[in-house]
Each structure stands twice: as structure tokens, then as C-alpha cells.
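Provided herewith is a single structure, encoded as C-alpha cells, for subsequent inquiry.
Heads up, one of the protein chains got dropped from this complex, but the rest are sitting where they should.
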Amino acid sequence: MFDQLHEECGVFGIFSKTNTDVAMSTYLALYALQHRGQESCGIAVNDDGVFSSHKDIGLVPEVFDADTLRKLGTGNIAVGHVRYSTTGMKSRTNAQPLVVRHVKGPLALAHNGNLTNARELREKVELGGGIFHTTNDTEAIAYTITQKRLQTGSIESAVEQAMYDLKGAYSLVIMSPRKLIAARDPVGFRPLCMGETKNGEIIFASESCALDSLGAAFIRDIKPGEIVVVSDEGVRSITTHCGSKGKFCVFEFVYFARPDSVIEGASVHRARQRAGAFLALEHPVQADVVIGVPDSGLDAALGYSHQSGIPYGVGFIKNRYVGRTFIQPTQGERENAVRIKLNAIKSTVEGKRVVLIDDSIVRGTTSARIVRLLQESGAKEVHMRISSPPFTNPCYFGTDIDSRENLIACKMPVEEIAKAIGADTLGYLSVQNVHQIAENAGCEFCDGCFTGCYPAETPKAVAKDKFEHPIGRSK
Amino acid sequence: MFDQLHEECGVFGIFSKTNTDVAMSTYLALYALQHRGQESCGIAVNDDGVFSSHKDIGLVPEVFDADTLRKLGTGNIAVGHVRYSTTGMKSRTNAQPLVVRHVKGPLALAHNGNLTNARELREKVELGGGIFHTTNDTEAIAYTITQKRLQTGSIESAVEQAMYDLKGAYSLVIMSPRKLIAARDPVGFRPLCMGETKNGEIIFASESCALDSLGAAFIRDIKPGEIVVVSDEGVRSITTHCGSKGKFCVFEFVYFARPDSVIEGASVHRARQRAGAFLALEHPVQADVVIGVPDSGLDAALGYSHQSGIPYGVGFIKNRYVGRTFIQPTQGERENAVRIKLNAIKSTVEGKRVVLIDDSIVRGTTSARIVRLLQESGAKEVHMRISSPPFTNPCYFGTDIDSRENLIACKMPVEEIAKAIGADTLGYLSVQNVHQIAENAGCEFCDGCFTGCYPAETPKAVAKDKFEHPIGRSK
Amino acid sequence: MFDQLHEECGVFGIFSKTNTDVAMSTYLALYALQHRGQESCGIAVNDDGVFSSHKDIGLVPEVFDADTLRKLGTGNIAVGHVRYSTTGMKSRTNAQPLVVRHVKGPLALAHNGNLTNARELREKVELGGGIFHTTNDTEAIAYTITQKRLQTGSIESAVEQAMYDLKGAYSLVIMSPRKLIAARDPVGFRPLCMGETKNGEIIFASESCALDSLGAAFIRDIKPGEIVVVSDEGVRSITTHCGSKGKFCVFEFVYFARPDSVIEGASVHRARQRAGAFLALEHPVQADVVIGVPDSGLDAALGYSHQSGIPYGVGFIKNRYVGRTFIQPTQGERENAVRIKLNAIKSTVEGKRVVLIDDSIVRGTTSARIVRLLQESGAKEVHMRISSPPFTNPCYFGTDIDSRENLIACKMPVEEIAKAIGADTLGYLSVQNVHQIAENAGCEFCDGCFTGCYPAETPKAVAKDKFEHPIGRSK
Partner (left out) sequence: MFDQLHEECGVFGIFSKTNTDVAMSTYLALYALQHRGQESCGIAVNDDGVFSSHKDIGLVPEVFDADTLRKLGTGNIAVGHVRYSTTGMKSRTNAQPLVVRHVKGPLALAHNGNLTNARELREKVELGGGIFHTTNDTEAIAYTITQKRLQTGSIESAVEQAMYDLKGAYSLVIMSPRKLIAARDPVGFRPLCMGETKNGEIIFASESCALDSLGAAFIRDIKPGEIVVVSDEGVRSITTHCGSKGKFCVFEFVYFARPDSVIEGASVHRARQRAGAFLALEHPVQADVVIGVPDSGLDAALGYSHQSGIPYGVGFIKNRYVGRTFIQPTQGERENAVRIKLNAIKSTVEGKRVVLIDDSIVRGTTSARIVRLLQESGAKEVHMRISSPPFTNPCYFGTDIDSRENLIACKMPVEEIAKAIGADTLGYLSVQNVHQIAENAGCEFCDGCFTGCYPAETPKAVAKDKFEHPIGRSK
């Protein structure tokens, strides 16, 4: 029913000075990062140079049980990953962390982002006789690093050299036999932060909510272009590729990140409330109640309400039990079954002029259904407000914002979108204001999906149907 | 982590004049009723007198897949059930609907409630040579009805006669070879309503949200003591046991029912908001933000905010992926892992005087943890407000409100509870006002768990450790 | 591919004076009895009067894993069952042991056989207001016993009284809170023996191979009509219903029992060899090699070879990996896939005159396929010999020998059967000689399926489509 946008991945790494249950810590952290990828997940554990790993298609509780965790054993380093595929088919082979063996021993990589030159890197390796097992770009990163390793004296130097070749978005956590390394592309598209547990373990995670889940203290964000190396000798930063303040993906604040995370010094929850407040200033309306589409529209709805003075209400109940194993009714039954996943609360909206807040509109079909749901429940007027600007361009840097032909805002002006979804009025947050939502953030923002102006080169070929000969896939 | 109260069961039945996919309709409805029982579920389908059934331990999506539904086949009547066990062990044997065969053919029963004379009924049957397969009281109901059936001319007369013997709380849906029957105890403890789909199918369900999920129209609530019989001859009401307006469980409005349901003419969501509003009047406080414990405290928090004028905030993120398969960390790990299931949003509470709303306090341990979470996140003051009166008595009528030794309100006065949970102040809704929350409701309310005054006889023996020789259990 | 006959069930019980891992012993014994029923299985454990049980559809290794066994816990008595359904639908509900609760506490029953008056017993109970959960006749046995229990002072007296009412074939193992009871019908259709482990535990089992699997010593067979009671007071025999030597099912020796079992003093393996030897005397032929259909025809083939002097050969390889989850190819593929389950060894049969031994012919389709397989592999002649007489009558006493319309021997004389299956000649063992195969057996034999003369009353109604309104079934 819901054509939602998907974040691509979440990454995690932990380094302990002693042999301990790093698999359990990673397991707990992946729960906190699950919203960043629900397709597959995995953990790799390093026990004194011997790597054990387990990964599969499914949510964390589906892939890991007590037995699986026990088999991973203890160790002093571990990396974890949750994935939604933007590159490469959905398959077990493409699940991460990617564990490979090269001339200096095993290596495990967890990657969030999207390379824009993955095709070129692959071709170069293949022309040298290399073989690929997966269709995701992480294997191209692995090859680039291991080939640099032949010419350098350490894994961190290899990463440093490799970053000259890697183009696009990447927040990486890399485990070698003795080290844990975090690296972020020079633009800093995707988040990556560092923390420390009460036992002195160093942690890298996509979002600070994973630190909270382990009771760990937040240390700082990894800087755009920075490489941080943790070993028994301590923590070391390599800043060769650092320079700019970075252009962080603003849609992380709008939708992807978890509200309790703090990124670049700004609270995600507060950013969403501010988005709602700006929206109220930009697109005021006479109404009786402000409601949000659960869960992503709720924070902005509250901000709109506070700013406008229109009371905040709970307009919908979302059924928490409907998941991937839900059996889709046939067409005839579906008409009757529209309110399984989302039902309106009549007492909130009946006879009311309703302001309805959502974070974005992609194709418009979902918005149309939700507006109709309110109208059937007795809403007199429905004024839709979107807490981000219209999508008019694809994203090449790690989200699945689609090609232009699927984006409703590429096809018609705002007034027609309003008509198409059945809303009385429709208002989007302006590009100017979306840059203001993350209060006091220590970075600038990428707004490529709204403006078409990207802070890095886009791929030469069309990015969305990358590898035409998929392997290892389950059709 | 959360010592929550549990509703006992949800029931559903559908009668179609034609052979159709009644199993799919029941499947969809059980999704909407899942909040009433997450332990086991089941569906029984009647295809021209031949009963097929499937039931097991687990949530609806765990117990039913496409293959299971297909095997149930089509039919013209079906009943469904979701269960949390209050009587009888948790086991597959105790899952419902209970399907039995007696002298007049097969019978399927789905029961929500709790008999107070189940032990006496069982003993009587056993002394007559009867045998029991389950430890739940539904089998005692089945026996009572089938034995009455020997002396009466129809299944509905048997139900009518049986109701003279059945004591306690029961909302029943019964399927015979040709009829679908709904019955509600004369006190009307548990909800039961009737609806009609666009295709003219008659539906019985514990809550109206199940009607919405099928796009069915709400017709009316079944009256306390009423029997409604649906057959090819139409719908017929038997009112022999009707009389009073009933004493409906007020805690259904406070916590058990789904907010989008309408019961006895009153919106559940609105009742919770009103509970919050009354709470603000009874226990005002100077504060900066009102937050609710998700999900059950959110509605009342909004009501408190609207009434008091203190801004409503989002104080917590609840992790939706943590379920029954979550591997509990060991004690050492647990201390670090407190924020896996519930994390505070620092930007909402830091430096603030917080009003924290929850629906109830049972043992107090969970409340203590949540208060501490807020304090660790920087809350200056935490003023806890509970949208129902203190639990001081067990419930014998279908919920698992426990024996008095586990209820914190039986052990200490409110001031001490506040200290025990670490809150700066604590206020409960008064018994007087909890009766007012369901605006214009067509019934009176049972408040036995708050007052010890029950609208029906309580069991002679202690109810909570009912059958001392469990059978068929998985230890 | 193979239209095999099915034994109905295997039963097991163990009584220990101390609390020990009786579940594990039962688990091991059920492995040894698995050939008697591959449809469902179960174990019930008695821990000082508290019964735990687990049962499901599937083989022993599918139904029981380490976790399931652990949950059953320890105890001092246990009963187990493997089942192939002759009465009642294949379903989890019908799996045994049947665990019920009656006036004197819980009771678990495991039954091998088939009542001929189950319908009458059920009707009587139903007319008294009783309800049935299953469609198998074991529940009728349970009712009969529990109703007698009301009028008698002990469970064994109740069994003794019940046996006046139970008609047909039954080898029962019954567990009460303090006793383990074995009972066998007065005709003694099905096997049941008693043994003792090195630790002094008393064991009842359908076949002696289950004793071997536990390293237990064989004590004796339970006599036809005998009841044996084991309690802390020791072992006691009730012989009220004993009298005749019994009429044991001769087909247990021909096919059902495991070759390493010893029943009524006679070795099953040796009986099959003798059947082959008698067959060589009755139906000699000039040939080059004698081969058996694996696994059931191998022993008789060896006996035919020894008697005739024609060399014994291995004619087939049976694929041990093809089980219930084998995906049947479609018609087109099937023609190519005939040799998946059974392949001929060309070097054994090419250019040879082959004597082919099997234990029986039911519909003839399988035999025809096997004969053709040999001919395609180069056999010059195929002389089929069957180590039992032709099936001309149904069995009402615990096997699934079918109604007459499906038995090829009811439709045509032997010569035509030979033609129908493509064999050059065909010979069956005579009824006279099948009575001689179990050397020195201490019993007489039922040969009803060959002669139509049954040693007990047959059911009034047709037995094979017993309960027309199945309940709890998965269609």
C-alpha cells in the first residue's frame, strides 16, 4: 500500500581490547539501526584473526537467534550491517558484511552509500582477471582496497590510497585481523559517528541511537573524508581527504534517520518539528486539527501545530502486526481490506478541517489513499502539507529516490498534484527552509533530489539498472 | 522489560449466504484484533457442515501463510480467535476456536472472558464421565451447551439454557453446521459488536476496528445477556437474559481496546484523551512538556496537554522490531542495553519539567525504569500521571490483573509509590472520573479492580492458579 | 510410485521407580518403531502426576528436537506413539498419545489397532452429552474407560470393565498419574511385549526391536486379553479376558514388523525367509537369479534362493533420500524420472531369467512398473513370486488393506494378474503355508484379508469412510 522511500544501509563496528561478546553488542546495535535496512543483515566477528560471519535475508530477529549468535563466538572486533539494496539484487550473496580473504589475511567490510563509479572500478578489476561474486558495489571497494594494499604498508594506508579512486557516497566500517577502521567520503553524504562504551570499547555506528542502545557515550561524528583507525595502539585519525564541511543528505533529517539520533550536532526529532513549523509559516491554513501520517509525519505535524496554534490530533492507527508475511488479498478482497494497515480515528477528523502532514510524496498513490480515508471518515477539508520540497531528481548517493518518470512532481505542478491526490490544498516546504531545519548543524546539505545540483559527479551511465548480467540471484 | 497488562482474547465470526473466502475475511479481521491476544490464534471454516480448522501458538502472520489459508478452503461461515491465556496453560491445545463434535454434529467456539464457575462446571461434567482435552474454560462452555442441546430443539435454545449455568464474563461466537451465534454475558463485561459487509455478510467482532478492516458497516453492539442467531433464515435476537444496561469493563477504554474502535457509542481514542484531561484537572502541575509512554499513554498525554496548556511532546522512540524472538542479554549486557526497546528523545526532555503520562502502574518496576531514563536524558523534574485509578484488586472477569501481592498500590500509599519509582510527584485519575471518560456511553462500568466491588459473583476458590494438574502442556 | 500397505501404529511405555529421562528413552524407542507409523508421533511424560506432552505430524526426527525433548522434562512414566492413520483424518489433532483429563486426573493413551464398534461407542457417549475433539477411535476408548472409572475403584479395574465394551483390535498403553498399564484385545491381533532395562525400568512396546534399541531385556509378550499394571507396588497381571491362544495378524510376519523383532517366540526375519522357501516349493521355476523388491521382498528372496538353489542377487538400488518432500515431476518429466526411487542393477539381470520376490500385490500398478524396469534392463524372463496369499478381503483390525474394488486379486484370476503386470509367470504363497512361516509361534493367526474369515465381528457399517463430518481437519 505504501510506496515508501528506503534508506540504503546501516553500519556498525566495535573494537574491544579484550575478547568479549562483541557479537551480542553488534546484535543489539543492529536492532537500533534496523530502520536503515530491512532486507538483509549480518555480523562478522574477529577472534584473534579468525573471522566468523553470519548473514542472510531478513530482519535482525529473523536472521539471528541464540544459536546463531553463540556460533559466532566471542572476539575483540566485530562489524555489522543492515541493508536495503540500492545496488545489486536482493539476495543472500549480496548481504553484508562482505568477508573476503586477500594477500594480508581476511577483511570484512560494511558499507552505507552508493559508488558512482562502481562500474568503472569493476571493469578495471575484471580486465585484470578478477572475479566477482556479488553484484553490489562493496566488492568493488574491497578490490580497490586490497589492490592498494599490495603497494602500501598498512590497511589504513590502503584505504587512504583507495579513496582517491572511490567516487560517490560511502560510510565504511572495515575490520582487518588487528584493526577496526571507519571511513567517510569527502562529501559526507551519509552519517557515521563514534562512541565509547563504559568498558572502553570504541564503537562506530551510522546513527547515535545505536550508541544509546548500548549505553555508550557519543564521542563525535566522523568528518567528511576522514579515516579513523582503532587498534591496540589506540585511535588514530587520517585526514588526507578532509577539507570541506561536507554536504550531508538533508533527507536523513527529513525522513531516514531515527528521531532520537543526533547528527552533526542537531536532533533529528527537533529538525522534523522545525520542518513542520517552517511549513506552518510558509503554508498557513484555517483548520481545526493537525494530524500526521504515522510514523514519519508525526513530528512535523506537532511542529506545525505548535507554530500555527491549531490543535494536534491523532488521526490514524497503524497496524504494527502487518509485515512482509501479510498475505495480500485479491483485488476483490482488497477493496474491503483498505483499512488493515492504516485506519482513521473518526472522532478526531469527523466534521473537521484537517491539516495532514507527511514527509514527502513520491508517486502520489499512497497520498491519494490516505486523503480518501480521511474524507470517508468525515473530514470536511483535507489540507496536505509536505515537510520537504518536491522530488524532481533522482538520488545517486545511496537512497532509492527513483528515476524522474516515477516522480509525480516531475509530471505536474503542485496544484495538479493536489487535485490528483484529492486534497483541498497542498503545500511543500521550500528548498530554502529545508536547509534550516537542522538547527546549528555543523555541516552543509546536499539537496540534489530537490534541485538537481549535486555536490559530486553523477554516474556516466544510468545508475538504476546497473549490472545487466546479475549472478547468484533468485529470480 | 515491560510488565504490561494483557487483554485476554478477541473473537470474530462471519456468516455468508454463499460459499466464499470466509477464511481470508477472518484472517484480515484477526489482524485488526491482534492487540487483544498475541499468544495463539486460529480460524475454523464451515463448508456446508464440514469443519476445517487451523490454530497454533504465534501471531496471525506466524500461524497463517498462503498455504494454510488455502487449505482451510472456502465456506459460508467462519469463526476466528486471538488469545492471551488467562485460564489454562499457554499451549497449542488451548488455542481456539475450540472445535468439538457432539451428538448434533460439529461445533466451533471462540470465547473472550473468564468463567467464575469453570471449576464447578468441569467437576460436574467429570463426575458424569466426561473427559477434558484442554485446561481452558471454553471446553466447560462447550460441554454445558452440548448437554443442554440434548434437551432442546436447537443450538440457540441450548445456548439460552446454558447461560443459566455459565457465571462470569463471556463474549462468545459459536458456529454450528448451519448457524452463527453471538452471545454476551448479562453483565456485558467484554465488548462484542455486529456489522455487515457490502456483500451482505453478517459479522460479529470484539471491536469495531475489525469491521473497518473489512470495510464493513457497524450495525450495533450485542446487548448484555443477548443471543444473536444468524442462519439462512436471517438474523434473530434472543433477549431472555437481557435486563440491565450492563457493567462494561472500564479498563477496555483505558487500555485494552484499540483507539480507533467505538464501543457502546463512545470513541476509545476520545475516552483516553478525556482521561488525560480529567487528570490535568485533578492533578495540575507547573511543567514545560507533557509526554506519554508509547503507545498506550500517548492519547491521554495529548488530553492532558490540551486541558493544561502545557505543550505536548514526543518523549520516546519505541523500537518496533523488538519482539518475542529478541535474545535477552545477560545481566551485565542488560545494563548497557536498557535503551533497545525504548529510548528517550533528549531534545524533548533535556532541562525540562516533564509531565509523564501512562495508563497504569502494576508492579512499578517499569515505571521506575522509564522515570530514570528521562532523568538520565536531562529531565529536571518528572511528574507522573496515571490515566486510571490505582489497582488494588484482582480481576476475575477476563484480564490478567494479578493477585494483590504483586500490585504496588496494595502495598503502599501514592506518596511512597512516587518515591519508589523516583518521580517528583505522582497522580492517579479518580474512580469517580474514570466513569466519565467514555462520553455518552450507553452502559455503566465495572471498576472492580479499583474498588473491589464486582458486578458479579467472584470464584469460590482462588482463580489464578486454577487447574492444578495441567495436561498437554509444554513445560 | 509405490502403493504400499501401511501398518497403523506403534506404541511404547516406560515405568521407572525414579525420576529420570523417560522422554529420551521414549524418543529412542520411537525411532525403532518408526516403521509402524510415519505420519505423526508423540510423547507424554508424567512427572509426579503432572503430564507434559508433545505431538505433531511428521517423523520422530521432525517432531522432536533437543529443545522439545528438554521441555518435556524428566519424570517416572512416559508413553509414546507413532501413527499411520487408519481411522480419523491425518491431522495434528489426531496425533497420539491422547492426553485427557477426567474425574480422577489426567490420562494418556497410545493405541495400536482398530475398534470395530467405535461408531456405536461414540454415539452412546454423544447421546449422553459427551463431546469429541478427534475423529480417531482412541477417544472412544478413553471415554469408555473413564466412564467405567466412575463405577470402579482403580484405573485397571476401569480398563478391565471397558474391555467388555471394546470390540476389535487394540494393543493399548495407558498412563495414569501413578500407573502404567498395557492391554491387548482377547484376539491378540496386534503385537505388544514387555521388557526390562538394566536399571530395572519396565517397558511395553509394540515390537522387541524397541527393547533392543534401549539395551533392555525381553521378558514376554502380553497375552491376548491380558492387562498388565505397573506401579510402585510392582507388576500385576489381570487375565479376566484371557482364554484363547489368540489369532495374531499373520501379515505382521509377512510385512509389517521389523525383521529383527521376535514375536510370539518366532523371528520375523526367519519367518520371511521361510515364506520364500515355501514359495520355492509351491512355485518352482527354471531361472538364473532370485532378486527381491527392496526392502520388504529381500528376506523372502533369500529364502527362495536357499531352497531352490538359484543364486541370490541384488537387483535394485533404492534411493534412501527420496522422502515425502520429494517434488513430484510433472507427467512429462515423470516418464524420464521413473528410476529416481528404484533403479535396476543391469549387471545382475541382463540376459537373465529372473525370479522376482515381493511380499504382496495390492493394486498391481507398482508391480507392473518394477517388472517393466527389469525388462528394460535386459531381463529375459521375469517370474514374480509373492510371499503371501492374494488379498481378497479388507482388513478391519488395524491395517489399511483397502476395500475390495481396489484389490487386483478381487478382479481377476492369478493368470490375468500376471498378464496385467507383465510377468512371465506369477505365484502366490498358499493360505495353508502362510500359517507355517512363523516357526514354533505360540499363537494362531488371523488370515481374514486372504480368506474373509475373521476371528472377530466386523463392523456393522462400512469401516473405511467412518466419520462423515470430520472436524479439526486440514483439508
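As written, the chains take the letters A, B and C, and residue 1 is the first residue of each chain.
Convention: contacts are C-beta pairs under 8 Å (C-beta built on N, C-alpha and C of every residue); 3 or more make two chains touch, one makes a residue touch a chain.
For clarity, every value in this text was computed on a predicted model and none was experimentally measured.
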Which displayed chains the unshown chain touches: A, C
Of C:Leu127, C:Leu281 or C:Ile317, the one touching the omitted chain in the full complex: C:Ile317
Omitted-chain contact residue, chosen from C:Val11, C:Ile43, C:Val60 or C:Val100: C:Val60
Touch criterion as defined above, residue of C:Pro259, C:Pro284, C:Gly378 or C:Gly442 at the omitted chain: C:Pro259
Where the unshown chain meets subunit A, residue by residue: 49-54, 71-73, 92, 99-103, 105-107, 123, 126-133, 135, 139, 142-143, 146-147, 149-150, 177, 467, 469-475
Interface residues of subunit C (partner: the chain not displayed): 21, 24-25, 27-28, 31-32, 34, 59-62, 64-66, 69, 197-198, 209, 212-216, 258-260, 262, 267, 269-270, 298-299, 302, 306, 311-314, 317, 319-323, 325-327, 329, 333, 335-340, 343-348
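What we mean here is this: only the chains that are shown with their structure count from here on.
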Subunit B and subunit A - chains in contact with each: none
Rounded Å distance between subunit A and subunit B, as computed from the means of their C-alpha atoms: 37
Per-residue overlap in subunit B, given as positions that touch at least 2 other chains: none
